[in-house]
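Heads up, the thing below is written out as structure tokens.
Every protein chain of the complex appears in place save one, which is left out.
In order of appearance the chains are A and B, and numbering begins at 1 in each one.
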Amino acid sequence: MIEKSDVEHVALLARLELSDNEKEIYTRQLNDILGHFESLQKLDTTNVEPTAHVLSLFNVFREDKIDRHLPLEKVLANCPDREEDCFKVPKIV
Amino acid sequence: MSLYYLTAHELHDLLIKKEISAVEINKAVFDRIGSVEDSVKAYLTLTREQAMKTALEVDDLIGAGRPIPPLAGIPIAIKDNICAEGVRTTAASKIIYNFIPPYDATVVKKLADQQIAMTGKTNLDEFAMGSSTENSGFFATHNPWNLGCVPGGSSGGSAAAVAAGEAVCAVGSDTGGSIRQPAAFCGVVGIKPTYGAVSRYGLIAFASSLDQIGPFTRDVTDCALMLNAICGHDPLDATSSTYEVPDFRRCLVHDIKGLKIGVPREYLSEGIDAEVRQVFEKAMSQFELNGAKMEETSLPHLGYSLPVYYLIAPAEASSNLARYDGVRYGFRSEGAQDVVDMFMKTRSQGFGAEVKRRIMLGTYVLSAGYYDAYYLKALKVRTLIKEDFNNAFEKFDILLSPTTPSPAFRFGEKTGDPLTMYLSDVFTIAVNLAGIPGLSIPCGFVNGLPVGLQLMGRPFSEGKLLQAAYTFEQSTDHHKKHPEL
Partner (left out) sequence: MTQYETVIGLEVHLELKTDSKIFCSSSTSFGGKPNTHVCPVCLGLPGVLPVVNKKVVEDAILVSLALNCRIAGFSKFDRKNYYYPDMPKNYQISQYDLPIALNGHLEIELGGELKKIGITRLHMEEDTGKLLHQGTITTTPFSLVDYNRAGVPLLEIVSEPDLRSPEEARIYLEKLKSIIQYTGVSDCRMEEGSLRCDANVSVRQFGKEEFGTKTEIKNMNSFRSLQKALTYEASRQIDVLEEGGRIVQETRTWDEGQGITLPMRSKEEAHDYRYFPEPDLVPMIIEREWVESIRNRLPELPDARRERYVRDYSLPVYDAGVLTSTKEMADYFEACLNAYSSPKTVGNWIMGDLSRLLNANNLEINECPVSPVNLASLLKTLDEGTISGKIAKVVFEDMFATGKDAGTIIKEKGLIQISDEGSLSAIVEEVIAGNPKSVSDYRSGKDKALGFLVGQVMKATKGKANPELVNKLFKEKILN
């Protein structure tokens, strides 16, 4: 059972600021959704390997070569706030 | 027939016979966009100038007697979660409403090599999360067959554009059915290729282990042409396969005699509309008429695919969408006290409700203490689902099902309850979990709305799916019908 405090913790982990109303809605909906998925827990998966990748591909590498960099103007073109060729952000703490 | 409803291969024939010019084709399509876009709303961004410029270049080539690639000058739309250099790419999210990529997605580059005329960027559910395109951060797209209905999603804009004659072909992406379901709802051909067949480089990630790019076309031949253009290994995508891509045109053979087709009974049990079932059964008998051997079969774990999908996809999404924080690009909330505050306000204001819900769900299932019970469990059941398909393909060449349990629904019908909306993906998501190809082809109508037939095959058996779909298409005329707009 997911409590409102769980939702608040998860929202902080995910960097989402939720209104009280949203917190209530998400508490209810997450419970609904995960409740609906309970069937999964009953399924016996002992000795079943997890599938993180459907491909049977291994050892895909690139060679250690430098390619062209993005020109600075393009690097910063989409930046909401910049200064001295850097991305500017509010204070950290 | 109007120029804008011709297929790419028909237009190509006219082009090389010099009966029409690429500029004329593009004018016809952009005129069509001008007359129906207000009611369909398929596009987020139009790139008319760019398309016209390419069309002129193609006409010059033809004029100079030079050969042109099969898709040269053909108006093709790109889903707006695929990056095109210099063209605004938003994933239909306010959080990157103004993002202009400084690079091309590999598929965009490959299509540019074919000298296609890119018409614009199509609408979608925000970050491809949804099944109706109602979750677009900007506006909803309407189903050309019935403007009161949704076009499906998440690639609703691409499907609607092709159905409405606003593009000849389109590119979409499919994470749990986002090509096949809107293709079915809009009465066009759509294929989700095998995972790894098409490069994901430049596709704005939703769930990386499930996402795959694929085409929308008005017939199977165009589908083969599009696959020829976009499939193939890409060194920029480590999950891209190195298999040798065949010339899919060779698979366009009107013959499926002896083809072994399985129909998993799980698809026909609960939740399917009676009318859809009827249309599906009629399609099955068509395959039998064409000489296929039909047999009922079973995918015992299919019922688990919905929970498995809605655990894996949000988990990956919660991580993939972490980069939208207002630092490097996109929307930033003003007036934050510090960086954490800025992150939280930016993301809360920038993301829509469904995206936030999935980020919450995904973050929760990955968080300490729940990983084994949810995420790891889902990965294990994913194995069982994949094995079900492997077993079925030992016996059958192709599996057949309806693409969706019901035709396009009305706006607002399923927005109240997320679970109801999730259930509309129930027939398509197992294909993504197993990584196999799935093709949807029009197979009839219910109340004037198209119904789609889903063909599923072994990994990298797109050719076989095309052959079966082509044979079906040549024996029917559903693909020749167009919506009245």
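The working rule: contacts are C-beta pairs under 8 Å (C-beta built on N, C-alpha and C of every residue); 3 or more make two chains touch, one makes a residue touch a chain.
In this text, all values refer to a predicted model and were calculated from it rather than measured experimentally.
From the options B:G202, B:P307 or B:P459, the residue with contact to the unseen chain in the full assembly is B:G202. Check B:E10, B:E57 or B:D237 against the missing chain and you find that the one touching it is B:D237. Annotation: of B:L3, B:C231, B:L366 or B:L455, B:L366 touches the absent chain (contact as defined above). Contact residues of subunit B toward the unshown chain are 81-83, 89, 91, 96, 99, 101-103, 105, 200-205, 207-209, 235-239, 315-316, 318-319, 322-325, 327-329, 338-340, 343, 363, 366-368, 371, 375. Annotation for subunit A: contacts to the undisplayed chain at residues 9, 12-13, 15, 52-53, 55, 57-70, 72, 75-76, 83-93.
Operating definition for what follows: only the chains that are shown with their structure count from here on.
Here the CA centre of subunit A is 23 Å from the CA centre of subunit B.
Interface residues of subunit A, counted against subunit B in their complex, comprise 2, 6-7, 9-11, 13-18, 22, 26, 29-30, 32-34, 36-37, 39-41, 43, 45, 48-55, 57, 60, 62, 70, 74-75, 77-81, 87, 89-93.
Subunit B makes touch with subunit A in their complex at residues 98-100, 102, 195-196, 209, 235, 238-239, 241, 301, 303-304, 307-308, 310-311, 318, 322, 325-332, 336-345, 347-348, 351, 356-357, 359-361, 363-364, 367, 373-374, 376-384, 386, 418-419, 422, 433-435, 459.
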